[in-house]
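The structure follows.
Selected chains only, in their assembly positions.
Chain nomenclature is as follows: A, B and C, assigned in order of appearance, with residue numbering initiated at 1 for each chain independently.
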Amino acid sequence: MAVYKKIELVGTSSESLEDAIRTAIKKASETLRNLDWFEVKEIRGKINGDDVQTFQVVLTVGFKID
Amino acid sequence: MAVYKKIELVGTSSESLEDAIRTAIKKASETLRNLDWFEVKEIRGKINGDDVQTFQVVLTVGFKID
Amino acid sequence: MAVYKKIELVGTSSESLEDAIRTAIKKASETLRNLDWFEVKEIRGKINGDDVQTFQVVLTVGFKID
């Protein structure tokens, strides 16, 4: 039967939560194949003055181990 | 006094988290009246290659019981 | 050594989750200096008919105490 591994990443974006998620997944796909699903664990961010500087989304990414 | 019921749904969208929430609420409104509020319980998604295929938002929707 | 304080706010928006976060931070910056980071605690919202009326994002905002 299949076995999957989950790793924990933090994606960042100055634009949106979706962008932050996509940034993390794009990066992970550079070194890992078979990325299958993600789960958001935390949403945080950095503030600059009176605005959001970066959204930080902590997520786990699951992928099948060959 | 009023009594409310909460049901748990998963909305999906290839576009955004807001879309996924709206998709679930629109669907629920087809069979339920008096939808009042929602609470996001989990944010997950499916990955295709190096990008998000679908955002999945698990939410509870509350509505007044007549 | 530095000491930080965290306060809990609820930002609202009819547009997006990011907007709701930004609304809360903008408001907080009117009376507080040195806003540094935020953490999303809860995502909820109000429903009107078959659509989202307002997104409500509960977040804590951290800032350095002079």
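Basically, contacts are C-beta pairs under 8 Å (C-beta built on N, C-alpha and C of every residue); 3 or more make two chains touch, one makes a residue touch a chain.
This is a predicted model, so every value here is computed, not measured.
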Oligomeric copy total, full assembly; chains in place: 3: 12
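Definition applied: only the chains that are shown with their structure count from here on.
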Chain contact graph, described as a line, ring, star, complete graph or other shape: complete
Centroid spacing, where centroids are CA-atom means, of chain A and chain C in whole angstrom: 21
Junction residues of chain A, two or more chains touched: 16-17
Residues of chain C that touch chain B when the two form their complex: 15-17, 42-47, 49-52, 55
Touching residues (chain side chain A, partner chain B) in the complex: 16-18, 21-22, 25-26, 29-30, 35-40, 61
